[in-house]
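Have a look at the structure below before the remarks.
For this depiction, one protein chain was excluded, whereas all remaining protein chains were kept in their positions.
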Amino acid sequence: MMKNMPAARDVVQGPPPPPPVDRGWGDGDGNDGRGADRRASFTGLFVLLAATIMVFAALTSAFIVRRGMSDDWTSLHKPPILWVNTAILLASSFLLDISRRALKARHRTKFNFWWSAGTALGILFLVGQAFAWRQLRNQGVFIATNPSSSFFYVLTAAHALHLLGGVTALVYVDVQALRLRLGPAKRTAIDISAIYWHFLDALWIYLMVLMYVWG
Amino acid sequence: MRIAVLAAVLTIPAGAQCVMCFRTAHAQNQARARVLNAGILILGAPPLVIFAGLLALVVSKNREW
Partner (left out) sequence: MTLRRRIFSTDHRTIGKQYYFLGLFSVLLGVALSLVMRYHVVHPKALGGAISPELYLSLMTMHGTLMVFFVLTVVPQSAFGNYFLPLQIGAREMAFPRLNMFSFWTTAASLAVLLSAFFVEGGAPISGWTAYPPLSAVGRIAGPGEGLGQTLWIVSIGIFCVASVMGSINFVATIADLRCKGMTLMRMPLPCWSWLITALLSLLAFAVLLGAAVLLLLDRSAGTSFFLPAGLYFNDTAIQGRAGGSPLLWQHLFWFFGHPEVYIAIIPGMGIVSHVLSAFSRKPVFGYRAMVYAMVAIAFLGFVVWGHHMFMSGMSPYSAVAFSLLTLAIGVPSAIKTFNWMGTMWGGRLRFTTAMLFAIGFVSVFVTGGLSGIVLGQPALDLYFHDTAFVVAHFHMIMGVAATFGIFAGTFFWFPRMFGRTLNERLGKLHFYLTFAGVYALFIPMHLLGLAGTPRRYSDFTSVDFLGALMPLHRFITHAAYTVAAAQLIFVVNLFWSLKKGPRAGVNPWEATTLEWTDAAHPVVHHGPYEYSSPGAAADFTMQTDAPNIRSEA
């Protein structure tokens, strides 16, 4: 039987198909054009968001169990600056959205301005968080003081770490924009960064609810 | 009273599978048990949703050429 079989075949294809038309927003086909990069970037982002959700689900589960399994949980007095920080974070998201709309309407200068503003507010949020931690420390509340304070520091630090990554992405886009280097491929970077940022917003709201209602 | 109950329970050959588990279950503070169950659900439910969601995302990109 085996001797009747033909030798291993190479695939003969003819010339490769022409590269897809680049319409700038990634409608291309196949795995040659920018379309694939754009689609893949979005998929990659969603996968990253899934992982982040799971990290915070694990921390939430630990939070609930630790709170309920012992009698030593005392409610933490949270520094009021957190409300200010929340407003700053939401505002930064809003500004990023304004900037994206400006870009769609082809107002590059407006885009640059609002994106930079949003980025600045994002950095301001992190500064505000540092202030919150300092205020807690001044009150003598440290990470080991009480399980509620432990979780406060862990959750806010985890969120801040993810936000730092977000700020890096925002700054990258900002720099590219200010250097007038926002070609079609960078549009994906803009969208990805913005969506990631909005996600961190939602995550922060969730953490605020968790900490104020159960913490 | 509890000891009497336990002694009675212990004489049943085919009772709960494990005396220690039975004891723990009965002696367990109901509230604490609920907390642990909540913790288990918080940990266990999101991955199912996320797994299904990501799988759905991948399948949605399945194209008939």
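Each chain carries a letter (A and B) given by its place in the written order, and its residues are counted from 1.
To be clear about the criterion, a contact is a pair of C-beta atoms (placed from the backbone, for glycine too) under 8 Å apart; a residue touches a chain by one contact, two chains touch by 3 or more.
A quick note: this is a predicted structure, and the numbers were derived from the prediction, not measured.
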Q: May I ask which residue of A:V65, A:L96, A:A132 or A:V167 touches the chain that does not appear here?
A: A:V65
Q: Spell out the interface residues on chain B facing the chain that's missing from view.
A: 16-18, 20-22, 24-25, 28, 33, 36-37, 39-40, 43-44, 47-48, 50-52, 54-55, 57-59, 61-65
Q | Positions on chain A contacted by the hidden chain, ascending | A | 1, 5-11, 13, 16-17, 30-32, 36, 39-41, 43-44, 47-48, 50-52, 54-59, 61-62, 65-66, 69-73, 143-144, 147, 150, 154, 158
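The rule is short, and it goes like this: only the chains that are shown with their structure count from here on.
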Q. Just curious, how far off is chain B from chain A if you go by their C-alpha centres, in Å?
A. 33
Q: Sort out for me which residues of chain B touch chain A in the complex.
A: 31-32, 34-36, 38-40, 42-43, 46-47, 50, 53-54, 57-58, 61
Q. Where on chain A is chain B touching in the complex?
A. 39, 43, 46-47, 50, 53-54, 57-58, 60-62, 64-65, 67-69
